[in-house]
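See structure below.
Our next item is subunit A:
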Amino acid sequence: MRRPALLPLTATLASAALLLAACSGTAGDDASGAPDASGDAGAATPSAGGTLVYASGDAEPTCLDPHVGGNYPQALLASQFLEPLVGRDADGTITPWLATEWTTSDDGLTWDFTLAERTFTDGTAFDAEAVKANVEHLKDPATGSSTGYLALAKVDSVEVVDAQHARFHLSEPDAALLESLSQPWTAMESPTGIARGTDANCLAPVGTGPFVVTGSTPQQQVDLVRNDDYVRPDGTAEPALLDGITWRFLPDAATRYAALISGEVQVIDNPQPDTIAAADADSSLGVEHIDAPRPGSVNRIELNSGQAPFDDLAVREAFIRAADPEPGIETLFAGVTERSFSPLASVEPLAYSDPDLFTTDVEAANALLDQAGWTTRDADGVRTKDGNRLTVRMPVSTNQSVAAEQSLFEQIQANVAGVGFELVLEPMDLGAWYTALGNKEYEAVSAPYTKVGPDVLRILYHSDGTVPAPSGYFANHAFVRDAELDAWLDEAASTQDDDRRAELVQQAQQRVLEGFYILPLYDQQNHFLVRGATGVDVLHTVSTPTFVDASLTS
Partner candidate 1 sequence: MLTPAPVRDAEPVLAVADLRVSFRSLEVLRGLDLRVHAGECLAVVGPSGAGKSVLARSLLGLAGEGGAPARVAAATLRIAGRDLRGARERDWRRVRGRHVGLVLQDALGSLDPLRTVHAEVAETLHTSGRPAARGSAPVGERVRDALARAGLPEPDVVARQRPGALSGGMRQRALIASAIVAEPPLLVLDEPTTALDATVAADVLALLGRLRDAGTALLLVTHDLGAVARIADRVVVLADGRAVEEGPTARVLTEPHHAVTRGLLAALPRGPKPPPAPVIGTDVLLAGHGLRRTYPLPGRGPRGARTAVDGVAVTVRRGEALGIVGESGSGKSTLTRLLLAAERPDEGTVELDRAPWSDLPEARRRARRARIRLVPQDVLASMDPRRDVRRILRDAGASNPVALLARVHLGPEVADRMPRSLSGGQRQRVAIARALAADPELLVLDEPVSALDVAVQAGILDLLREVQDAGTALVLVSHDLAVVRRLCDRVLVLSEGRVVEEGAVETVWAQPRSEVTRALLAAASPVGGRGGR
Partner candidate 2 sequence: MRRALRGFTPGAWVALAVVVVMLVMVVAPGLIAPGDPTAIAPREAFEPPSLAHPFGTDESGRDVWTRVVHGAVSSLGVGLQATVIGVALAMVLGFAAGLGPRWLDAGIARVVEVLYALPTMVLALLLVTVRGPGLAASVLAVGLATAPGYARILRSRVRGVATSGYVAAARLDGLAPARVLTRHIAPNALWPLVAVLTLGIGQAVVWVAGLSFLGLGALPPSPEWGAMLNAGRVYLTTAWWLTVGPGLAITVTAAALTALGRAFGRVGVA
């Protein structure tokens, strides 16, 4: 922070503040959220107990049960009180969690899970019946599950072998089953809790996790307290250090950072890149930065190859050659992330990069467009062909796109304008954004997709992904329809052979990159800033934070 620079502002406002201080009486003293900020991370000592305040910039989940719908804000919260059957470590290896071991049949259609001995926080036992109930809950249309429902699409049924053994019957082999089961959206909930009905379960789902939901204030916070009987994945009974977590919703990034610096909260997510850089650069602020890029797809701009002008490979390549996002990524993200050249997130072990395809070359772009018949330019300098302008509509979801990203799009807009593209950025709310996508009113779009493992490629680039769900949603925004690619992705999804899978995944990525369907930008940003707490860790499934070993520092 540049304090000197703020002095004029401070001076102007100081008098008003004095007045207010007088009005608010002892405001300064009882400001529960504004303790002395001189705390220095180096000298801080962790202490047991206390309530950590987490400030989330993501939308407030309208239902805390991640089985219902299934979005990232739900995953963030659910990671605190629900546990999945399996976990995943930093290098992508699946690890035991609520399931201690598992085997699969040769045909890949039957999976046997041995379950750990756990009890839900409402006293219900975790057993095979519970697993069966959870899978059925996810697959019940009345639940309205979206993410979990898709993840378990190939699971036909769960058979209760005995209390500690559950058998999954699949309709077809699923190479991504374990990865799917490691996600918070398929985590295990108490059947007793589920039986209360959707409305009650949404308010306080019951799991086996380190914390328990005790209540929530809409638009303000969700209150979590420690589960004293918590048993860790390795079987040791060791509850969390914190007494509880106050999970608050602060939509504004600048306010979130201010609250962190003023000590009102200890952890924030979705920080602005410039504040991350400032925190990294100035150790006296005592801010710890956790960089936990999400798995699944990378952040990229998808070009709609299903309609003009991007149905022409040359036009797509021209766009990508002219976009030149790298200088912007460097300055806007202030070094907190790097340019990506892959369809997959860098945390995915099977991610394949090809930087050579994405070198900026304005001349080549111009030549490609000339070749493609976009030879004339109108008064605005926009290329035209047969009377049509080379217009690219790009709906931008203001709820999903941070300021830096929108600025980057503006830079791309300026860059591609140089070769004759008219890139129209259309900021809109989430509802309108999905509607625009559903109506195919876009030529380019940025729609990150979070899913554990390379199976995300199948969702995003398989031609099945161009068929809309009842809501009109479809995941294959680039409208890639390539029979060979489909075949590779299908085989990758079902093969039991890890090497073959890796090979197929790489082939598929290569095909997507070479087809210039996408302009990869950078990993899906997922940063946490921590101040006044230690021991905050991140799960390696969908990179949600865990506070099981966290404690406040004083």
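Selection criteria: all candidates are chains of the complex that A comes from, given by their letters.
Rule of thumb we're sticking to: contacts are C-beta pairs under 8 Å (C-beta built on N, C-alpha and C of every residue); 3 or more make two chains touch, one makes a residue touch a chain; residues count from 1.
Owing to the predicted nature of the structure, the values given are computational and were not obtained by experimental measurement.
Visitor: Just to confirm the interface: in this complex, subunit A touches which of 1 or 2?
Guide: Subunit A touches candidate 2; the others do not touch it here.
Visitor: If you look only at subunit A, which of its residues touch candidate 2 in the complex?
Guide: 1-2, 5-6, 9, 253-254, 257-258, 272, 274-275, 277-278, 327-328, 330-332, 398, 403-404, 406-407, 409-411, 413-415, 417, 424-429, 431-432
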